[in-house]
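With one protein chain withheld, the remaining protein chains of the complex are depicted in position.
All chains are identified by letter, namely A, B and C, in their written order; residue positions are counted from 1 within each chain.
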C-alpha cells in the first residue's frame, strides 16, 4: 500500500509474509482471549526484519531504507492494521526514536541496543502525571502514567516528569522498585494496556533523556510520529474492512439480487472507497513530511499539521466507515463470528489512544491560528 | 398541520387563506427585493384574525382558542414557514406575552392594547447589552441591542438592562430621543433586523416591566416561547421544501427514468420525510408543554427541555435537510429561480436567531446535569 | 378461569386503575433503577446463572400478575385473560411505573407469539398454549430469521417436508432472543419450493427441547450472548402444531411482523411501562460519565449531553406522534418505519456522542468501571440498533415505497422460489 521504491517493496513483502504467517485471523481471534499476547521470540524475529531500527540514525545503530524511516515504518504499521496484528510496534519504535535522537551515548549503547535487537520492548508513557525530586544519588519519581501499552512485557517506559527545571523525560526500568501495574480492559483485545504507578522510584542521574526542560517539545515530536503510525494502522484496517465488505455485497443476495446491485449500497461503497483512499493519501503525506523533519514546524501545511489533520479526519471518519461496513453486513457484523470487529476495534483504539479526533482538530486549529492572517 | 380541535381547524383555514392570498410566492420574492416589508393595514387585518391575542390572558384583553394559546399560535407560525411569509409575528407576540403576564395595568391598557389591536408592532430585544441608571424623573438607558427584528416598523422594544437591583426589563419606545437604528443584511430577505443603539434614553419609572431583577428569568421564559414559534416556522418550511422535492423527483427524468426510481434518492427522501415528521412532533409537544406552563420547570423532560431539544435537533438537521432538497433539485436549486431558497433562508435564520443549535444543546445539557443522577 | 379476582368486563377504567394501584402497592416489588437492559449490557462479566435468576423472577412476577387478575388484560377469560379493553391495559401500564415487572419476557411470548395464536390458532391450540404463557410457565421464542436471509423474511430456506400427520424440519434459524432459556417457539418454514416465495411458507409451533434441535449462543461485540442460532436436523413436528394453513404462512407472517413492530408501543398485549429506564448513552447516563471524568462543566461536554438528550426527547415525540396518527388514520401503518428509522439512527448517534465525550477514556478502562466500559462496549455493538428487528435500510425502503408511493425496487424473486437467484452463479 505504502511501498514506493524497490527496497520498500521487498521490505513490504517480507514483512507481509511474516505477519500473514504469524498472525492469521484465527490466531488473532485466539490471542484476543489469551492471557498474554506478547511472544518474545517472535519479536526478536520481527527485529531481524528491521522493524525496530527505522527511526534511529545510523550513528546510533539504526537505519532506514529510503532515507525516510517513518515512511518505511508506515508500511509495517499498515500491515498491522490489515491483519489486526498484535505486537509492541508503536511504543518500541517511539522510544527507539527518542533514544536515538536525544539519548546519551550510554543510553544508546545500553537500552537502545537492546531495543534494536528485539531483546527489549519499550513503551511511551504519553499520559504521564509524574513529578521528580533530586536526591543525592539521582532522581526520585512519583506519579501515575495512564494507558501504557505492553507495560507488563516492556523493560522501559519513557516518562515525562515535572521537575524544577521544567518538564523533562526519564527512562524508567519497569522492574525498578516502586513501580506497580494495573491492567486495563479495552475495546481492542490484542493491544493491551496498563496504568503504571510510580511510588518513589529512585533512578540514577543518567536516567534523564534529552535536554532538561525539553520534554514538552519532544513529546510533541513523538506525538507526530505516533500519529503517523496510527494513521498507517487505521489505513490498513480500513482497507481490509472495505475489501471484506466489497466482497460481501457482491456475494450476498436479497430479493433475488446481489446487494451490490442496489444503488443506495453502491453509493455507500463509493463513499467508503473514497474514505479509504483519503486515509491512505493523508497517511503517506504525513509520513513523508514528519519523517523528513518537517514535522516539528508549526505551519498549517507542515508535517505536524498533516499528522494532526489526518488524526482529526481519519480518527473521526475511519471508525464510522467501519461501522458502516458492519451495517452493510447486517446481523453477522455485530458478532465475533465476523472478522470485521478486529478492524473496528483496532481503528477506534488508534483514533483515540493519543488524543480524540476533536483534540487533534484543536491541535491543528492552534497551528492555523498561530500562523496568523497569512493563512 | 398542528390544528387538533375544530376551533383550531377553523382558525387554521382562515389564517391559511389570509397568508395564501396576501403572500403568494411571487409576492414574497418581490418583497425580498423591496425597501420595506411591513404593511400596517395588513397587520391590522392579521390582528383581526386573532394573531396577536393568543398568548395574552383574557383579563388583559387576550384569549386563546384551546386553552393553550401557544399551541394555537403554533398554527400561524407553521403557516409562516410554509409560505416564508413576512410580518412581525414573533416579536409582537413575545412582547404581548410579556406585557400580558408581567405588565402593569397601565402597560396593559396602553401599549398592550395597541399591540393586540394590530396598531403597534413590538420587538423582543433578546441580545441586549444595556445598563440603566436612575434619574430624578425615571430611568436612563444606554447600550446596544443587537438583531432587533422589525425595529424600524416597531413602536416598542422590550429590553433587559443591568441596573442596581439586577437585570430588569424596560419597554423602550423606539421613537424616544437617543434611539438610533442600524439596518442589517442577512440570509432571510423578508425578515429584517436592525441593531438598536440607546444613548442616554430617558424613560419614566413606569417603563419597568415585571419585578425588578426578574429579567433573566423572564427572558428564559420568552426564549422558550420564541423557540416554539421558531420550531413551528421551521416545521412549516421543512414540510413545504419536502413537498416540492417529492414532486420534483417524481417529475424529473434522468436516463429515461424518473429520479424517484433511483434507490439512493428514495432513501434520502425517506430520511427527509422522517425529519419532517420529527420536526412537527417535537414542535407540537414543545408547544403543548411550554404553552401549558410546564415551560418554566427545569427538568429534562419539561417544556423548557423539549423546546431546547427541538431547537438543538431541528436547528441542526432542518437546514441540512433543506440543503439536501436543493441537492436533489440540482443546479436550479442554488438559484433564486427556484422557491426552495425561501424556505432555506427562513429555516437557517430560525435555527440561529435565538441561539445556535449548539447553544440550545448546551442549554438542555445544563438542565440534564442540574437534574442530577436521578436522570 | 384461574384469576383470583374476577373483574366484570365493563369495569370503568378509573375503577380498574385504582384497584391496580392498590394491588401493585401491596404485591409488586419496586423496580431496580440501576438495572439495565439485557441486550445492551456487556454480559462478559455476567454469568448465565445471573440471567437465569432474572428469568425465574420474571416467571414469578408474571404468575403474580396472573393470580392478581392482571395478566392478559385484553385476552378472553377462556384462555386465562381478563377480557377487558386496550384502555384497561394502558391504564395498568401507567400504574406500573416504579414497579418491577416481567419486562424481559413480554416480547416474543406475548407479541408476536400469543397475538398470532389468538388470530390464527385453533381453539385447541389457544386453550393449550395461552394459559401457560399468561402464568409465566411457557416462554416463547421466534424462529424466524435465517443466516442467509438478511432483510428478506419471506426468503426462508428452512424446509418442512410432510410425512403423514407429521412434518420434518431441516435448516437453520438465527437471532433468536433467549432461545437458550425459552420453552416453545413459533417457526417459519418452507413447505413448497415450486411457487412464488410468499406462497410456499407455513408456520409451526414447536418445543425448543426436542430431538434434532441444537441451540448455539452467539457472542455480540459487547460480550452479550443473549442471541442464539438453532440448527434443525430432522426435527419432527405434529401437524396439530401447525399455525394457519399449509402454504398460508405469509398471511400469518404479515400479522406476526405487525405485532412484532408494536413493541415500541400500541400493543394491547404487552405489560410494560414503555419506559426504558437507564437507556444507554442518553443524556443522564452521559452526565454521569462526565461527572466521573470531571468534565461535566465543559461547554463541549454539556453540548454532547444535550444533543444526546435531544435525540431521546425528539425520538419519543416522534414515536408518540406517529403512533397517534396511525391510530386516527392520519398515517398508514407503514409509517411505523419512521419510528424504527429514527430510533435506530439516533441510538447509533448517541453511542458516537458517548465516545466523543470520553475520548481515550472510552476505549480503555479499569476492570469494574461499568460506566466507561458501557461507553466502549455499546459503541462497538451500536449498529445492532440499526439492524435488529429489520434494518434501517428496509425501513427506508418501506417509507419511500409504501408511505411516499415511490416506484418499487426491481425484484428478481417473483418466479418459483426454487429458481430465485440466491447467490453468485
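What we mean here is this: a residue touches a chain if its C-beta (ideal position, glycine included) is under 8 Å from a C-beta of that chain, and two chains touch if they have at least 3 such contacts.
These numbers were taken from a predicted model, which means no experiment stands behind them.
K.L.:
In the intact complex, which of the depicted chains does the undisplayed chain touch?
P.N.:
It touches the following shown chains in the full complex: A, B, C.
K.L.:
Can you tell me which of A:10, A:48, A:109 or A:270 touches the chain that was removed from the display?
P.N.:
Final answer for the missing-chain contact: A:270.
K.L.:
Using the document's definition of touch, tell me which of B:49, B:117 or B:187 contacts the absent chain.
P.N.:
B:187
K.L.:
From the list A:143, A:186 or A:310, pick the residue that touches the absent chain.
P.N.:
Of all options in A:143, A:186 or A:310, contact with the hidden chain holds for A:310.
K.L.:
Kindly state which of the options B:57, B:110 or B:258 is in contact with the chain not pictured.
P.N.:
B:258
K.L.:
Can you work out which residue in C:29, C:212, C:299 or C:405 touches the chain that's missing from view?
P.N.:
Touches the omitted chain: C:299.
K.L.:
Even though one chain is hidden, which residues of subunit C still touch it in the full complex?
P.N.:
Subunit C touches the missing chain through residues 298-300, 303, 410.
K.L.:
Which residue numbers on subunit A touch the omitted chain?
P.N.:
Touching the missing chain: residues 246, 249-250, 258, 260-261, 263, 266-267, 269-271, 273-274, 277-278, 280-282, 284-285, 300-301, 305-306, 308-310, 312-314, 358, 360-369, 371, 373-375.
K.L.:
Can you list where subunit B touches the absent chain?
P.N.:
127, 147, 182-188, 193, 195, 250-259, 262, 264-265, 320, 323, 326-327, 330-337, 341, 344-345, 348-349, 352-356, 358-359
The working rule: only the chains that are shown with their structure count from here on.
K.L.:
Report the inter-centroid distance (CA atoms only) between subunit A and subunit B in whole Å.
P.N.:
Here the centre of subunit B sits 51 Å away from the centre of subunit A.
K.L.:
Report the inter-chain centroid distance for subunit A and subunit C in whole angstrom, where each centroid is the mean of the CA atoms.
P.N.:
So the centre of subunit A lies 42 Å away from the centre of subunit C.
K.L.:
List, in ascending order, every residue of subunit B touching at least 2 other chains.
P.N.:
Correct list: 263, 266-267.
K.L.:
Give the residues of subunit C that touch two or more other chains, as numbers and ranges in rising order.
P.N.:
Within subunit C, residues 393, 396, 409 contact more than one other chain.
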